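Missing here: one protein chain of the complex. Every other protein chain is in place.
Note that the chains take the letters A and B in the order they are written out, and that residue 1 is the start of every chain.
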Amino acid sequence: MSSRMSFFGPGHGACPGCGLTIATRNVLEALEGKCFVANSTGCLEIVSSQYDRSAWGVPYIHSLFENAGAVAAGIDLALKALKRKDEGKVVVFAGDGATADIGIGPLSGMFDRNHDVIYICLDNEAYQNTGNQQSGLTPPGSNTTTTPVGKLLPGKLGKKKDMVSIAVAHGVPYVATASVAFHADIRRKVKKAAEIEGAKYIQIHTPCVTGWGIDGKQTIESARLAYETALYPIVEYENGELIRVRKIKERKPVEEYLKIQRRFRHLFTHPRGKEVIEILQKIADENAARFNLDI
Amino acid sequence: MRKVVRGFYSIAYSVKLCRPNVIAAYPITPQTEIVENLASMYANGELGECEYVTAESEFGAASILVGASAAGARTFTATCSQGLILMSEVLINAAGMRLPIVLVNTNRALSAPLSIWNDHQDSMILRDAGLMQIHVESNQEAHDMVPVAFKVAENHKVMLPFMINMDGYKLTHAYEPIDLLDQETIDEFLPSYDPPVYMTTKNPLTFGSYAPPQYYAEFRVVMQNAMDRARKELENAYKEWAEITGRDWGGHVVAENVEDAELVAIAMGSLTGMVRDVVSELRTQGKKVGLLKIRTLRPFPIEEVRKALKNAEKILVFERAVSFGHEGPVGMEVKSACFGLTPEFYSFAVGLGGRDIPREEIVKIIGNVYEGKVEQGFHFGTVKPFEEVIV
Partner (left out) sequence: MVMKITLGGVSKPHSSKNMKTGDWGTEYPVVDEEKCTACKACEYLCPDACIVVVEKDDKKVAVPDYEYCKGCGVCFSVCPADAIRMELKEIYKLEVC
């Protein structure tokens, strides 16, 4: 294997077409492997860190589900105390549940103390490692095993938690979203984050073939449609100011995104499906207005 | 340098001399003043190559130390009670990852009902966590055991977290004259931390791998082996400490007047002094009683305990905790060490939730057991008459 992107894999156990590993490889590539990784328990950890089967080519630690932000803070402090900061950047890879639900306390502490850490939230919109249970970042209408579609309920009710605003409200110097649909953009944002001292938050949309019910050939297409419908706005904040958004040429109706995924398929037949699609379209419209996404 | 200081300071000063690299903590009564002292030393630039942070919780503090320790730093924290059990997931993980984090637990009761006062219910919950655990009797002993803790935790044959238990309030808040150590002594005793593996881009290892069934059991066996080795390494460190400082706190246990004793009373921590005092008085009255102070709880000193109790006709354990549905935890440990011996066994849980333990209570319990006035087994100490009602 002669890939220059050799900081992660191959031989890891991710599902064919996994979005997480695409994002991970591009983050590590942007940092040229000069980094320390703290990873929360979850898909990425399980597929990459089995004993004697590590996919990692950079120093890596997995401690628990909910503490990657704090573990990274500890690495940052150790490198500072031991005068080894020039060895590399500290990076967290954490899933959406680890970030927005169970680990939000340690993440908030890491933001609050402004540790010099790049926190990457790999957002596949549910607890996919354990088989698609809803998280705070699961979008409305999603059919998960803990928000199943039934005669009464059309999947998850309630919104996707706005982690970007939560990060910005902490006053950290850099906050962005990205998508595996735009790999160069991931690398650009990570490179930029690496130049900034303090806590950075980058949330990357990473489709999950099994949880979303898509084919590997649709991994990138589904991520692109999330962007093109404005359900996943791609934005960038520096010092609390919105500095850049990825504009959308011809915004597509949300149905285009929903119809290719098994987790949303019921919305086209369920008695409350139309209502949920309208909610999702409203969210997309509000995103487009809030971030001025339409060209 | 002999000074009158509080228990908090006796710990903080000793930690400073051990040259830690990362201290992360969260305030909790009755621990807070330890980390306040360290924060003050940090603010005054007295901690050298060290970073100090107040975390967002005890869980966060312990997690910070996992990252820092894995990256090669010498690490310290202090906590107790709810804080300790909030840390427990991380501490159990740190033990498995073989990270030599040192912490001081200022023993305090557990909620509910909420109680900020002293007993040992908090640390007993972590008996099976893979941490080394010792109990100290005085603030001088607490002060002295900090360098010992770092030395044994970081010993390559051991590599496990180390928890020093000191009684909340009874020790932490007490002013006592303490012989404060000097830097030269500590530097002679405690080498700088030389991690056998650590996170570095120069050798990018993976820490915290998960183990499928074909590996997991062996990892737990090596933890048990490390604890077994720690028994010897800790004993050596106790001895070396006595040689260097002239203060000999004894080994894993301290047995006094046990050879001919019909009854041996067992205590840990700050209660030991009073039990010793009562035992001495009973000796002057010609009663054949002895004392066994247990210093090391993990690894449990099975042989030392068994040896000290081999002639005893009656064993009496003063418990500071209860394993609900069974009995006092120290008694369970002692009984397992005495398997095959046939003494009578008694244990009394005293001072739960900071309830005062009057000297008379100890006199009465020992006297009653000695004279055969109580049934064998587990008892609660003095409890007021009460009636259980719903509201």
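Keep this in mind: a contact is a pair of C-beta atoms (placed from the backbone, for glycine too) under 8 Å apart; a residue touches a chain by one contact, two chains touch by 3 or more.
Just so it is clear, the structure is predicted and the values come from calculations on it, not from any experiment.
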> Among B:43, B:197 or B:383, which residue is in touch with the absent chain?
Replying inline: B:197
> Which is it among A:19, A:109 or A:155 that touches the chain not included here?
Replying inline: A:19
>> Looking at the full complex, which residue from A:9, A:42 or A:155 touches the chain that isn't shown here?
In response: A:9
>> Touching residues of subunit B against the unshown chain: what are they?
In response: 96-99, 159, 196-197, 204-211, 215, 218-219, 221-222
> If you put the missing chain back, which residues of subunit A would it touch?
Replying inline: 1-3, 5-6, 8-22, 25-26, 29, 48-58, 180, 183-184, 209, 215-221
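Just so it is clear, only the chains that are shown with their structure count from here on.
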> Roughly how many whole angstrom separate the Cα centroids of subunit A and subunit B?
Replying inline: 42
>> With touch defined as at the start, can you tell me which subunit B residues reach subunit A in the complex?
In response: 21-22, 24, 49-51, 53, 55-57, 59-61, 63-73, 75, 89-90, 93, 97, 199-212, 215
>> Under the stated contact criterion, what part of subunit A meets subunit B in this complex?
In response: 33-36, 38, 45-46, 49-52, 54, 56-64, 66-67, 70-84, 87-88, 105-106, 108-109, 112-113
